[in-house]
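For this depiction, one protein chain was excluded, whereas all remaining protein chains were kept in their positions.
Letters A and B mark the chains in the order given here, with residues in each chain numbered from 1 onward.
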Amino acid sequence: MDALADLPVDTLLELAGVFFAALSGGLAGVRKSFDVFGVLVLAWATGLGGGVLRDVLIGATPPVGISSWEYVATALAAGLVIFFFHPGVERMRRTVIALDAWALAFFVLLGTTKGLEHGAGPLASVIVGVLTGIGGGILRDILVGEVPLVLADRQLYAIPAFLGAGVTAALWSAGLLGVATQAGVVLLVSGLRLLSLRLGWVVPSAATGWSGRWGSRGRMGL
Amino acid sequence: MDALADLPVDTLLELAGVFFAALSGGLAGVRKSFDVFGVLVLAWATGLGGGVLRDVLIGATPPVGISSWEYVATALAAGLVIFFFHPGVERMRRTVIALDAWALAFFVLLGTTKGLEHGAGPLASVIVGVLTGIGGGILRDILVGEVPLVLADRQLYAIPAFLGAGVTAALWSAGLLGVATQAGVVLLVSGLRLLSLRLGWVVPSAATGWSGRWGSRGRMGL
Partner (left out) sequence: MDALADLPVDTLLELAGVFFAALSGGLAGVRKSFDVFGVLVLAWATGLGGGVLRDVLIGATPPVGISSWEYVATALAAGLVIFFFHPGVERMRRTVIALDAWALAFFVLLGTTKGLEHGAGPLASVIVGVLTGIGGGILRDILVGEVPLVLADRQLYAIPAFLGAGVTAALWSAGLLGVATQAGVVLLVSGLRLLSLRLGWVVPSAATGWSGRWGSRGRMGL
């Protein structure tokens, strides 16, 4: 626990985000009757896959998602928790959705910032920031043989992510990215996500336009 | 429009290629009833995904497919066109197939050349050149949950691409890659592609050997 105590607060927050994202990945594996190794791989891919894609795209190799003990152990721990206690996690559906909204916000903020600090430029940084937030879920869905939920289910998930990444890049360019503005970005992204869920806001699809309602499956497959 | 006017001719041609490739991606999303964000992601992945794979494989990070405003905006514009006007685009099926053959040729030529200029060597450059041409379509098919059409439908699509990439690498090695020979490569690839379509040439599959005929689905899913 000494090692944990030495970690800065934002790393602890990011590890918490990895944990909650990895939970949804492990759960997708449990539902597909994957074996314990498959559940761990899905937890890892969902919790850390977005960051791995980011690091490969900006040339920051090896990605922290495969080189950092804290990150890898956190994702695998979530996979083990799901493997042994998945009925309990399924009952906490609402809690997990709220935690996932917060993890999305945190991933987007940190992913965009890492791109900018690595010299990737504002556009590429916004894209890898969004990818940090949504890439893990896309990998999860491809690995279990499903069409990526984020592309089809009309919920506001990518839009808060893009908004947060854009605001982060603008603040960074203006030299205004500090603790307070970072907290503002997290509130903006997670707040918009949760507000859209509560109010039933959707984006249009080509088939239905603006009408229609929520699909029966929630964002995280929960 | 001033910004566009400053672009060299070959960049304008490449952007046109991105646009036509992205159209087929957006259309695949519309057919799967993806939401507007999913359609834009598919347009981006199909128009620029092959180049992103190329740049990651040769170490040219961040890839132009995420760092260049012109490229990203072009792919997204194609996605919006498809989202709002897809019935009209579907009616132009023959035109889009012809434009796609030309985009394939252009992607292969430029992808191979970029590999060579980046020092990737002739074999790797030929492979990333082909991947620039066909990678976007493979990503598109995986994201919509289909088996990649280019691997299964027996049409001559990859073969013109390999031929064009090989000729490009040979010309480059011989110091003969100029405007005239580049035009020749584009004519060779797109001509062979369109000729094979008109004459019904197919490659064998293990199941049917050389017999059989076209599948009912066209190359671009159009």
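Just so we're on the same page, a residue touches a chain if its C-beta (ideal position, glycine included) is under 8 Å from a C-beta of that chain, and two chains touch if they have at least 3 such contacts.
Because the structure is predicted, anything quoted here is derived from the model rather than measured.
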Of A:66, A:98 or A:203, the residue in touch with the unshown chain: A:66
Hidden partner chain, touching residue among B:57, B:98 or B:170: B:57
Of B:39, B:127, B:167 or B:189, the residue in touch with the unshown chain: B:127
Listed residues A:22, A:41, A:110 or A:192, member touching the removed chain: A:41
Residue, one of A:83, A:107 or A:172, that touches the chain absent here: A:83
Interface residues of chain B (partner: the chain not displayed): 56-59, 115, 120-121, 123-124, 127-128, 138, 142, 145-148, 150-154, 158-159, 202-208
Missing-chain contacts mapped onto chain A: 29-30, 32-39, 41-42, 52, 56, 59, 61-63, 66-69, 72, 83, 86, 142-145
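Note that in this section only the chains that are shown with their structure count from here on.
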Interchain centroid distance [CA atoms averaged], chain A/chain B, Å: 30
